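Below is a structure I'd like to ask you about.
Heads up, one of the protein chains got dropped from this complex, but the rest are sitting where they should.
Chain naming follows the written order as A and B, and within any one chain the residues start at number 1.
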Amino acid sequence: MNMMIGLEVHQQLTTERKMYCDCPTNYQNVPPNTNVCPICTGMPGSKPLSPNEKAVDAAMELALMLGCKVIVDKPTYIQRKHYDYPDLPSGYQRTSLPIAVDGELQGVRIREVHLEEDPGQYDPTVGSVDFNRSGVPLVEIVTEPDMHSPEDARKFLRQLIRVLEFTGKVRPEAGGAMRADVNISLEGGARVEVKNINSVKGAYKALKFEITRQNAKLERGEAVTRETRAYLESQMITTPMRAKEMEEDYRYIPDPDIFPLIIDYIKVQKIRERMVEPPHLREQRLVKQYGIQQAAANVIVSERKFADLFEEVAKEVDPKLAAMWFRTKLKKVLNYMKLGAADIKFTPKQLITLLQMIQHHRVTPEQGELVLRELVRKPADPKELVQRLGLERIEWEDLESAVKEAIRRNKKAVKDYLAGRKEALNFMAGKVMERTGGRADPREILKLLRAELLKKS
Amino acid sequence: MFQIGHHTKLFSYARADVDTGLKMAEERQKEIERSAEEIVESFVKAAEDLPSEREMYYSQEEYNVVRPDGKPSSIDERAEFRKRFIKIMPAKDEDGNLRVEVAKWVK
Partner (left out) sequence: MGEVTKAKRELLLNGELSPVENVRRALERISKLNSKINAFIEVNNGAVAQAEALERKLKRGKRAGKLAGLAIGIKSNINVNGLRATCASRTLEDYVAAYDAEVVRRVLAEDGIIVGMNNMDEFACGSSGETSAFGVTDNPTAPGRIPGGSSSGGGAAIAAGMCDLCLGTDTGGSIRNPASHCGVVGVKPTYGLVPRQGLIDLGMSLDQIGPIAPDVYGAALLLEVIAGKNLNESVMLDVLKASYIDKLDGVDIKGMKVGVSPQFTEITDSAVMNVIDKSIEALRDLGAKIVDVELPHIEEAMPAYYLIVSVEFFSATRKFDGRKYGKRIEDVCGDEVLRRILRGRYISQKEYRGKYYQRALQVRTIIRRELMAALKKVDVIVGPTVPKLPHKLGTKLAPMEMYAYDYLTIPANLAGICGGVVKAGEVDGIPIGLQVQGKVLGEEQVLRVMLAFEAVS
């Protein structure tokens, strides 16, 4: 069944002061109506302070993260959006015109990014309002309806939150700092908006419920009308919120008490330069720049320091080799020792040396892994470690003679192999490994054995 | 054309006068709506022959007046206001929450 799903995601920004007043933004652990003043409670005669600069900058940075074009050299008005609701102290919400447009993340187009202020906290079942949260700066991200299943939406929302949280400019979703409105329309039905969703799980459940509900209606021959519904978390259902067929007219006007913003190009450049490259963009760049596989890049960007180390190493070592080692062996060792990239104590130079040795076949991959483990545990010059561990790669003549020796001493195994028993080969390889003290590449051993045995057959 | 809103409560009158009261209130509103239009029509006429212009939203052209983030106000600075704010609430609970209506869409 065809469906179109779009999201409007609101997430709180990590500022110390509210958007239009100097009240603190930590509304979670204080008694009700404590972090408030005449401005964020909409007292008669109150006027906003100028917008919080850090919030404006953060919104720009987030927009750039999402590949948007920032609106420059044109006034961005802060508007009043009027509607009646108990948590809205002034009867309007201050919301900016788009700060940026036309971005994209994971194949979903971002229509726009703008700044808003949070309303207070309204408990609709009890009928109580706490204005501690009123005025906390929010960034709102609006997508095009490019998602086509609840799974799509969940995947996108998770990724979006990851990207936003990566910047350090938004509060973690886990703390209730994220709110999403989902829009869904099934083929043959009108668009339904669902509000009051505070989690990724909630978005998913709300969509599942809506699909069921709307399908049932369509099957009965009833029309799915345009409406706004509320998600009830405890029951995992949606319920009608506004019984209007027409869109609510918010009567937007530029707020006469706040001068408009005009973002200039230089500011955008400065922010871009200051910005930390987000994982999803870095992943793409690594693939392109170093020619490595997507899957490897994905693992590498899981931690910023891990990716930094990779790029350092890739300067002097074959990137594809490095990528393979980072993705598999290094990650494995770190996980096993329960360490993160930040805990790494060896120097990039040391890792480079080791990887170069592997690249030039000075040590086998298996030997390299042993050295790596040691490197993580107690960093030292890899060349030293190789010697200490007795892992110097064996010389060709020595290997040859060891193979010939093994063949000479294990006549039965040779006979078995020539008779068709493949496992005899492994037996002999084992003997060679014993003989060479693990300093030979098993693949080389097998190759050489086969070649010698071929002579005999 | 003019609507007050879906939860309008017009004048409150003594029970005995409710019907006449409501009727008077409706008439009053109609009359006010009608008289409100006059100046709008007068404006449209007056502006007919005037050229198009940039809209003047603000008395002075000023942009990017922003405020740096920083240390928020202290609890002492806000304590007085909190007391008064809670005092003038029409309905409140013992924790200082404002009490308002329950949402209609709650089951």
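In this section, a residue touches a chain if its C-beta (ideal position, glycine included) is under 8 Å from a C-beta of that chain, and two chains touch if they have at least 3 such contacts.
A quick note: this is a predicted structure, and the numbers were derived from the prediction, not measured.
Colleague: If you put the missing chain back into the full complex, which of the shown chains would it touch?
Modeller: Hidden chain, whole complex, touched shown chains: A, B.
Colleague: Hey, which of A:48, A:150, A:368 or A:382 is the one touching the hidden chain?
Modeller: Of the listed residues, the one touching the omitted chain is A:48.
Colleague: Out of B:20, B:42 or B:74, which residue would touch the omitted chain in the full complex?
Modeller: Looking across B:20, B:42 or B:74, the contact with the absent chain belongs to B:42.
Colleague: Since one chain has been left out of the picture, which residues of chain A touch it in the full complex?
Modeller: These residues touch the chain not displayed: 38, 41-51, 80, 82, 84, 86, 89-92, 129, 249, 251, 253, 256-259.
Colleague: For chain B, which residues touch the unseen chain?
Modeller: Listed in rising order, the touching residues are 1-5, 8-12, 28-29, 32-33, 35-40, 42-44, 46-47, 50-60, 62, 65, 81, 84-85, 88-90, 98, 100.
Keep in mind that, in the parts below, only the chains that are shown with their structure count from here on.
Colleague: Note which residues of chain B are touching chain A in the complex, please.
Modeller: Touching chain A: residues 5, 7, 57-58, 62-73, 75, 78, 81-82, 85-86, 93, 95-103, 105-107 of chain B.
Colleague: Which of the residues in chain A end up touching chain B in this complex?
Modeller: Touching chain B from chain A are residues 15-18, 22-25, 31-38, 41, 43, 49-56, 75, 77, 84, 86, 122, 124-131, 230, 232, 239-241, 254, 256, 259-262.
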